[in-house]
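After the structure tokens below, expect a handful of questions from me.
One protein chain omitted, others in place.
So, chain A:
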Amino acid sequence: MQTATMLAGVQDYSQTQTEPGWLTKLRTQAVADYATLALPVFEKINYRSWPLLDVQAPEVTANPGLTEELSARGRETNFFSVGDTTVRVKLPADAADQGVILCDLRTAIRKHGDLVKANLFTQALKPDADKLTALNAALMTNGFFLYVPANAVVKEPLEILQLVDQRRPQNFVQHNLVVTAPNSQVEIVQRLGSVGTSDAIVHMVVEVVAGANSHVSFAGIDNLAANTTAYLNRRGNLSPDAHLNWELAEMNAGQVIADFDTELRGRGSEANVKTIAVANQQQTQGIDTRVTNYGPNSVANIVQRGVILDAATLIFNGIGHIVHGAHGSKADQENRLLMLSSAARGDANPILLIDENDVEAGHAASVGRVDEQQMYYLRSRGIPEPVAQRLVIRGFLAGVVTELRSPRLRKSLMSLIERRLADDND
């Protein structure tokens, strides 16, 4: 898209939405940045031929055409959207009583402008980080906004379901923002999926701005359809003593590059990033997971496990970066891939960048095949090969993202994994 066309489209959209001046300005600058910035580099993944940049300026979308079946998918959620349309927002009474805010981004911009302005593209992520981030800043339409006030403790996990409406070809550019004030506590489950099978280009950003001593668990289950090309970007920014646990399951069927970055800004802050991924058929999923220790005594743990079938490609780049001044901090990571076919391609690259002395850092990585001893043992008890393989894989993924607190979600994730593994037998 030409810069001028993009700019006209963006400003037109911003006006239609009656967005505040600061946001129109942010978008305008992002259009200029988009034109000049380079694409982010993902080691060992060449995505230049992907249609990620073929995105049009946003338009206000029509009615999402909710069917009964579609509505049913969002029934038990706290936030449910189809495309840009927010279908349902329902906060548990206990959370609402404590002043928790959950709404879509459009509403937040109108009703909680100061909170959005202070946190959107200001802390966890800058709009000029790279070309794809600038694109998100320029073209984002909607998303969810969650604010947890100081000292609030949300007991039940908040469940977000966002569906890309692929019943017709679709652009999906969304931005989600989570802000947790000091000493608060919240658990979030974000599920990203598709309805329909048309082509779609998906740009999805999540920012988590975690205040001092706030504790945030964020589970992301991404399950986009086959004809999707996606850029997923989840960012965390942690104040002193804040804890952020990411549990991410990449169960997409299309092409995906994902950037999961967390900045440990505050002293004593801690991030645990656990990622599992299953890649099958012809798809490529490339996942960069980075945690940067800025604060002294900060702790970073990355654990990634991936399974590759058919002729798929799965790349894990794990980046642990301890910057100068982060005394007494720790950075640990483990990246493991299991290859189930000779045509599969996989890479697990641990990268440690250490600019301080009194720190602890470690990494482990492996790319392997199914353990023949385990297979022999299981089969010697009469278990057929495909079932035995499923059990070995389940063991391989165990303990990484299967600890979701809600039994319903745990079960749905397990069956999602099983389906992904069975795809090649269809």
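Going forward, contacts are C-beta pairs under 8 Å (C-beta built on N, C-alpha and C of every residue); 3 or more make two chains touch, one makes a residue touch a chain; residues count from 1.
In this section, contacts and distances are computed from a predicted model.
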{"item": "Protein name as given in UniProt for the chain not displayed, \"PadR family transcriptional regulator\", \"Fe-S cluster assembly ATPase SufC\", \"Anti-sigma K factor RskA C-terminal domain-containing protein\" or \"Isoquinoline 1-oxidoreductase, alpha subunit\"", "value": "\"Fe-S cluster assembly ATPase SufC\""}
{"item": "Residue among A:55, A:202, A:257 or A:397 touching the omitted chain", "value": "A:397"}
{"item": "Touch with the omitted chain, as defined above, among A:153, A:226, A:323 or A:383", "value": "A:383"}
{"item": "Hidden partner chain, residues of chain A it touches", "value": "371-374, 376-385, 387-388, 391-392, 394-399, 402"}
